[in-house]
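Excluded from the complex is one protein chain; the other protein chains are retained at their positions.
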Amino acid sequence: MKRLVVIPAALFFVLVLILALVDLAPPAFDLRPLVAENLASSGVAHPVTAVLLNYRAYDTLLEIGVLLLALMAILAVSGSPRTTSNTSLSASDPLLAMLGRIAAPVMVVVAVYLLWAGTSRPGGAFQAGAVLAALAVLLHLTGLLAGWQQPGVRLRWGLAGGFLLFLSVGALLLLVEGELLRYPPAHAGVLILLIESGLTLSLGLILAGLFLFLSHDQGGPR
Amino acid sequence: MTSGLLFACVGAGLFVMGGSGVLLLKHLLRRILAFNLMGSGAFLVLVGMAQRHGIADPVTQAMVLTGIVVAVAATALALALVRHLYRLSGKLELPEAADDD
Partner (left out) sequence: MSLGLSFDLLLGASLLWSGWRALSTPRLDRALVLFIVFGLLMTLTWARLAAPDIALAEAAIGAGLTGALLLDAYGVLQAKRLAAEARK
């Protein structure tokens, strides 16, 4: 039996892992003072945003690329859009629809606030994008927004826009500053806010797309 | 014991629990659940170990933030593949290889 092998092995592994964690020597190099020292020239006042959009902006650039790739893979494997009847708006509960209509503008305001707050306190593009995506899912579930079938031209630009904007800012800085994504300290704040706005919109659309492209796929086994 | 170290140990437990779930469970939706538990456990270990002396570390927090967003994309991709598998074969389990077990 597989179970008889896996469970003792898992117990042994977790024991060793916890012993190793408790015993681990302190790191030889501490990044925290470096983050704090350079915060003044990073363009934002919140250390997590500074790490995401300035010190390690390369990771964030690749991350939005990975998300875009995942969405394309989902579009490739999810069912072909055949009938429109499945995705037409279902006649939903009027109470739900009204609550959705009330919640929508509030959530947009929350997303914009989170985006703006990210420069100085917890918040930022990721959280704002997640709120936008949650808004799209909510509108879909209350029957106000139809599931997406095939992305049109505008939606395609919206999905890829954040990545393209990020990449073009990076390429511009490569030409001007001589290094990919090294912001000049005087303009770092504006550039980060520009990139974050693009990221918020694209992240919201991509994360919403993960749900809305999947949920139109209602067809039975063929 | 700081809360960082405590939650790192909880994360190790979750990681191993999720890992054995991925190995043992047959239903694919449950495997996706187990995979997500593994991810959460790994994130807890990362953040917990980085601040086991009690001081918050923005670098690991930012890395884990990206990780969470990538994890949801991976989950959605896995669900798309499960739906595709169901459409093609009508099954929600992977076929066992003959010489397995």
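Think of it as A and B in the order they're written, each chain with its own count starting at 1.
In this text, a contact is a pair of C-beta atoms (placed from the backbone, for glycine too) under 8 Å apart; a residue touches a chain by one contact, two chains touch by 3 or more.
Bear in mind the structure is a predicted one, so any value in this text is a computation, not a measurement.
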| item | value |
| --- | --- |
| For chain B, residues in touch with the removed chain | 1, 3-4, 6-7, 9-10, 13-14, 17-18, 21, 25, 27, 29-30, 32-34, 36-37, 40, 43-44, 47-48, 51, 56, 61-62, 64-65, 68-69, 71-72, 75-76, 79, 82-83, 86, 90, 92 |
| Touching residues on chain A - with respect to the absent chain | 48, 114, 122-124, 126-127, 130-131, 133-134, 137, 141, 207, 210-211, 214-215, 217-218, 220-221 |
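Heads up, the rule we're going with is that only the chains that are shown with their structure count from here on.
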| item | value |
| --- | --- |
| Distance from the mean Cα position of chain B to that of chain A, given in whole angstrom | 18 |
| Chain B residues touching chain A - in the complex, by the definition given at the top | 5, 8-9, 12-13, 15-17, 19-20, 23-24, 45, 49, 53, 55, 57-59, 61-63, 65-66, 69-70, 72-74, 76-77, 79-81, 83-84, 86-88, 90, 101 |
| Touch list for chain A against partner chain B, complex | 2-3, 6-7, 10, 13-14, 17-18, 21-22, 24, 26, 31-32, 35, 47-48, 50-52, 55-56, 59-60, 63, 66-67, 70-71, 73-74, 77-79, 126, 130, 203, 206-207, 210-211, 214, 217, 219-222 |
